Structure formats: structure tokens, C-alpha cells
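Apart from one protein chain that is not included, each protein chain of the complex appears where it belongs.
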Amino acid sequence: MTSASRLSAAVAGTSGVEPPSVGGAVVFALRRDLRVALRSRAELGVELLFYVIVVSLFPLAASPSRAVLSTLGPGVLWTSALLASLLALPRLFAADFADGTLEQMALARGPLAAYASGKMLAHWLTTGLPVAVLAPLLGAQYALDGVALALLAASLLIGTPILSLLGAIGAALTLGTRGGGSLLALLVLPLYAPVLIFGAGAVDAARAGLSAAPQLSLLAAGLLLAVVAVPFAVAAAVRIALD
Amino acid sequence: MTSFFEMGGYAWYVWMAYGAVAAAVVAETFALRRRGRRALATARMVREAGGDADMHAIDSGGAR
Partner (left out) sequence: MIVNWFRYASPVSFYPLAGRLARGFGALAAVFAAIGLWIGLVAAPTDATQGDAYRIIFIHVPTAWMAMIVYVAMAFWSAVALGLNARLSAMMAQALAPTGALMAALALWSGAFWGRPTWGTYWAWDARMTSTLILLFLYLGVIALRQAIDEPRRADRACAVLALVGVVNVPIIYFSVRWWNTLHQGSSISLTAAPKMAMIMLAGLLVMTAAAWCYCIAASLTRVRAIIVERERGSGWVASLIGIGTSP
């Protein structure tokens, strides 16, 4: 059975097809979105390239001096990660909204929050995770030492999933509205502020030779809270958009 | 009297702050009054034009 027809069957509740469990729904949405994303690898590459370019632009605007750069570095690398996360958000739900799949997910007997979680996970895997991997390499441009780079990677690994989760709320709320990406950014960026503060703060702590444990634990706690709570908010927002 | 306006040398700061609030209150009051009148006037126009179905041409931009 193709995935689309499996979904339709789940909606219809036809015999022989079990309604997806929570885990099943997550995996279903995850695999579907990953397959779509990997088909357009160029688009993913462009988003990463955006991250690289933005990060490389800041020194041109400021100064190539090592002192300035190492002070700016954590903030720049983190803020650019925020912007890169924003780039991919509009298309998180847009395609499925347009072709009716999203409506099927809402009607299906698997929980919509689970489908949404799968999609958000796919978004992170294709946007946040590559940024977290790439950032330490770019961090070398900013005269950050090994410890700081390691903490940069760690803070991004914990923080970028939160960005995907919170961003999905904005993406769902702005489905099919005017204003597009800018409206989405306006809604989402204030919510991103605490993640930015603690994420960049962790790297700053490393630079100052202090422990980054408080920041990382707060980020981790935020991630746990978001993983549990946000999918339901996203599901509610999607249902509102579908009505 | 002049000492009141001079505010011990801090006149600029104090009056910019208080003045902004006064201006905002006045502006909001007038804006709200105008919005209320406009809403009633548009409702009247809609009625006379025969209902919301014909509304597109005379929609005043749908002030929210």
C-alpha cells in the first residue's frame, strides 16, 4: 500500500488497516516529510548555504579582529541559526495544506499532534541538525576555541529542536494567510528569544571559562517541555487553519 | 510657575514623557470615536445597498 492510500484508509477506517498508533503516526509523517525533503536536496543545500553566507557577512560589517569576533561569535552563530530555521518554516505545512494531505491527517484516527510531531522532527533533521553540525566549522572563523566550539554544537543540538517546535506553531497559525514569511518571523522570533539567550549564553560562558551547565540544563528542560506541549498547540492551530 | 515647567532642569525628559502619554490618550480617544462612527456609517451603507453580499464595492477596508 502506498503511504497516501494508507493514510486515506486510516481516515476511512476501512477494515484491515489499523488506525495508526501515536508512534506510528509520528514515523509515518517523519518518513513522508524526509522523503519529500531529500527529493529536493538543492533546497536543503540552499538553506545551509544561507546560514554560511549570513555567518560570513558579519565580520565584514564589524571587524576582522580576533577580539571582536570572538565576542560576537556566539551571538552571530546563534542568531543566524534562528534565521535559517525561519527559512524552512513556511513550507512545513504549506505543501500538505495545498494538496489536502493535512486535512486527511486531521481527520485520520491517528492523533494530529503525532503527525505534527513527525513533521517537526523532519524539519529539525533537515534544518537544525545540519546547522548544529556545520556551526563549529564556521565557529573557527570567529576565533572560538575547542571548548567553546563543542558547547556551540551542544547548545545548538539541544536548542534547534526547540526552534523547530516553536516555529511550527507560527507556521500552522499563518497557513494560507497574507504576509507570508515576514508575518511568521514576527510571530515566532519573540518566542525564540529565551532559546537564543541561553544558547548563546552557554557558548559565552565557555569563552569566559565558566561552566555552561546551567544554560544547557535550562535548554534541555525547555526542550522537554516543548516536546510534550507544543504538538498539541500545533494541532490546534492546524485545525483552526483547516476549518 | 516657571519652575514647574522647568522641572529642575529636566524639562525635556519629563515633558517628553508626559507629553507622549497625553498625545497618545488624545489620539486614541479620537481614533476610537472615529472608528465607532465609521462602523455605524458603513453598517448604514451596507443596509441601504441591500446587505453584505453586495458589500465588496463599498467595503471600507474592513477596519478591525
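Labels A and B are assigned to the chains in the order they are written; within every chain, residues are numbered from 1.
Heads up, the rule we're going with is that a residue touches a chain if its C-beta (ideal position, glycine included) is under 8 Å from a C-beta of that chain, and two chains touch if they have at least 3 such contacts.
Predicted model, so just to flag it, every value in this text is computed and none were measured.
A.B. asks: Report, in label order, the displayed chains that the undisplayed chain touches.
C.D. replies: Per the contact definition above, the missing chain touches A, B.
A.B. asks: Among the options A:L38, A:I53, A:A98 or A:A193, which residue touches the chain absent from this view?
C.D. replies: Of these options, the touching residue for the absent chain is A:A193.
A.B. asks: Which residues does subunit B use to touch the chain missing from this display?
C.D. replies: Touch set of subunit B with respect to the missing chain: 4, 7-10, 13-14, 16-18, 20-21, 24-25, 28-29, 32-33, 35-36, 38-40, 42-44, 46-47, 51-52, 62-64.
A.B. asks: Take the complete complex as the reference. Which residues in subunit A touch the chain that isn't displayed?
C.D. replies: Residues of subunit A in touch with the missing chain: 169, 173-174, 177-179, 183, 186-187, 189-191, 193-194, 197-198, 201, 218, 222, 233, 236-237, 240-241, 243.
Quick note on the criterion: only the chains that are shown with their structure count from here on.
A.B. asks: Centroid of subunit A to centroid of subunit B, CA atoms only: how many Å?
C.D. replies: Roughly 40 Å separates the two chain centres.
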